[in-house]
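Let me give you the structure first, and then I'll get to my questions.
Missing here: one protein chain of the complex. Every other protein chain is in place.
Going by the order they are written in, the chains are A and B; count residues from 1 in each one.
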Amino acid sequence: MGEDTRRGPVTGRMWVTLIAIGLVASAIGIALGLSLRWFPAQGSTIAHKIDTFWDVLIIVSVPIFVGVVTMVLFSIWRWRQRPGEELLDGPPIHGNTKLEVVWTTIPTIIIAGLCAYATVLLLDIQNAPAKGTRVINVTGQQFAWTFSTVENGKKIQTNELYVPVGEPINFKVRSLDVIHDFWVPEWRLKVDAVPGITTGYALTPSKVGNYQVVCAELCGLGHAFMRANVHVLPAAKYAAWVQKVTTPVGAAAVGAASNGSASVDTIGKQLFVAGNPSTGTLACGTCHTMKAAGTSSATGPNLDKFVAQDPASAIREMIVNPNKEIATGFAKGVMPVNIGKTLNKQQIDALTAYIYKSVHRR
Amino acid sequence: MEAAAIPAAVAHDDHHHGPPIANRSSKVEPEVLGILLFIISELMLFGAFFAAYFFIRVVAKTDWPPHGALPVEVAATNAVILLSSSLTMHWTDVSAKRGNTYAMRVGIVTTFLLGSTFLFIQINEYLSLGFNPTTNASASIFFGLTGLHGAHVVIGLLLLFMSAVRIFKGKVGPDHHKGLEVPGIYWHFVDAMWIIVFTTIYVL
Partner (left out) sequence: MAAKLTSPGWYRALLYTVVGIAFTLGMSAGLRAIFNLDPVYSWQSWVTIALLMTPLFFLAGIGCFDYWWRWARGRKVVDDHADHGAHSWRDYFKVNTDHKVIGIQYICVSFFFMFVGGLMAMLVRAELAQPGRQFVDANTYNGLFSIHATLLIFLFVIPVFAGIANYVLPLMIGAPDMAFPRLNALSFWMLPLAGIMMLLSFLAPGGSFAAGWTAYAPLSVHQPMGATFFTVAVQFAGASSIATALNFLVTIITMRAPGMTFFRMPLLVWANFSTSLLVVIATPFIAASQFMVLLDRALGFNFFNPAGGGDVLMYQHVFWFYSHPAVYIMMLPGFGIISEVLATRARKPIFGYRMMAFSLLAIVVLGFTVWAHHMFVSGMQNWIRIPMMITTAIIAIPTGIKIFSWVATLWRGVLKMDTPMLWAVGFITMFTLGGISGVMLAMVPLDIHVSDTYFIVAHIHYVLFGGSMFTIFAGIYFWFPKMTGRMYNERLGKLHFWLTFVFFNLTFAPMHLIGVQGMPRRVYDYAQEFATWNLIISLSSFVLGLSSLIFLYNMIASWRGGTRAVANPWRSLTIEWQVSSPPPIFNFDAIPSVVGGPYEYGVPGAVHAVFKGAEVPSPVPAGAETSPTPATEH
């Protein structure tokens, strides 16, 4: 009676096969899970710890999932109702205390192990930074980042983040308006920038390169574009950069550009492509395309087209009062409204003149 | 489309014109249980505002009291008024169960008037505080909590008013007093809540 044995208890041999299948499937699953390139580059000294933790999580989770699926599929394969069994009932098994103890205990042990590991790891990565650690103040606002630090007794403020490799840095994160989130995927840490309080974390960048700060908390319409470049530099290059930006005549610092020595044109272009980091003005080029400035974003209207017919006064009005008229096809509330306040009169004039000249040149 | 809830298989015509009486599987009255659960839910609503109070006063360390001193004596008087209205409410309830129509009427009217007095004093207090919700966060939570309680007093008064109407129309008596008992429980809750609000805001 093949029928009876099929419905009978699972034989020892079958158990062996079943467990073997489970093990093999788990092994394949784990191998697959570990071979995928999950994470971006390891850019900080803690990155590899997180990545290892992830590997452990894969190794623990895959067998749990595979185990459940195997048992389900096995049950279906072996005990599904076949023609002629429509009125058959299964055996009235109500439970099995021993089994229930087992499947309560094993997850408890797994959970305890994972929590212990995670706790140790967390305490490790949130360890207080050593005294004298370099402090960088990170400020978020819709939709830009400002970074400021003190080097050689001078305050440096930028819209891009420059850090030396291999040195611990203590980031102090703040926000001027709504909640943002300071995240560099390669570094693996993130924290919200919360208005009213200072948050932050400390880490040590370990890999030279260019990365991006990604704002990871929905902060309004420009959230998707709230990025900033990160330059992790070798110590020597970093020192050179510090040297450059702290020397008053350096053209890289925009604040310096407006001290009168540069022409109106340079100031305008500077503001357009770099903004004014010291007051938090966003670079226009982050959102607008304009050939003359070499920018090419489509968040806001293409200025070569949209303002080509407008007189300078109108352009000025659009910059100071962006919500008064909304370019068709674009949303209100993306273009920052604070430009009129964060730039002084000369700067706005220079910017307007520069845009006017650039779009009417053709 | 077919009407779904029309009986299909069971013949269902002459012999019944209403639902079968449900089995009563618990000693608690459904109405009483209902209002108790509702009160749990209300407690949690207050709980959320108390959480806000805690965060603003303790975690964010915003100035407390919002502006100068709070009129503790006025609020304490109000507490006494509300507590005595709880007593008269209880008296009304007992009278209803005893069938004492006169006491019941006096009781409900007194309760209602005491509640209204509370509300009146509260509004007067608001007008003379010298700060308003936009002053700062402490002021916001002050108005948030007392206002939430005030809103409950208003709802409570509405319920009392309905009970009063029913009492004066002779609909409440020893055999049917659910319509009084349930609003009564709610009123006791509103009163008790004031003690908690009063203590946290004015005393602590």
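Heads up, the rule we're going with is that contacts are C-beta pairs under 8 Å (C-beta built on N, C-alpha and C of every residue); 3 or more make two chains touch, one makes a residue touch a chain.
This structure is a prediction, so every number in the text was calculated from the model and none was measured.
> Which residue from B:Pro71, B:Pro133 or B:Gly173 sits in contact with the chain not drawn here?
Touches the omitted chain: B:Pro133.
> Would you mind spotting which of B:Ile40, B:Val80, B:Ile123 or B:Ile195 touches the chain that isn't drawn?
Of all options in B:Ile40, B:Val80, B:Ile123 or B:Ile195, contact with the hidden chain holds for B:Ile40.
> Quick one: say which of A:Gly95, A:Gly132 or A:Gly153 touches the chain that got left out.
Residue touching the chain left out of view: A:Gly95.
> For the chain that got dropped from the picture, name the residues of chain A it touches.
Residues of chain A in touch with the missing chain: 7, 9, 36-40, 49-50, 53-54, 57, 61, 64-65, 68-69, 71-72, 75-76, 79-81, 85-96, 99-100, 103-104, 107-108, 111, 114-115, 118-119, 121-122, 125-126, 173, 177-179, 181, 183, 185, 188-197, 199, 214-225, 298-299, 329-334.
> To test your reading of the contact rule: which positions on chain B touch the chain that is missing from view?
For chain B, the residues touching the absent chain are 1-12, 15-26, 28-30, 33-34, 37-38, 40-42, 44-45, 47-49, 51-52, 55-56, 59-60, 62-63, 133-141, 143-144, 162, 165-166, 168-171, 179.
Here is the rule we go by: only the chains that are shown with their structure count from here on.
> When the C-alpha atoms of chain A and chain B are each averaged to a single point, how far apart are the two points in Å?
48
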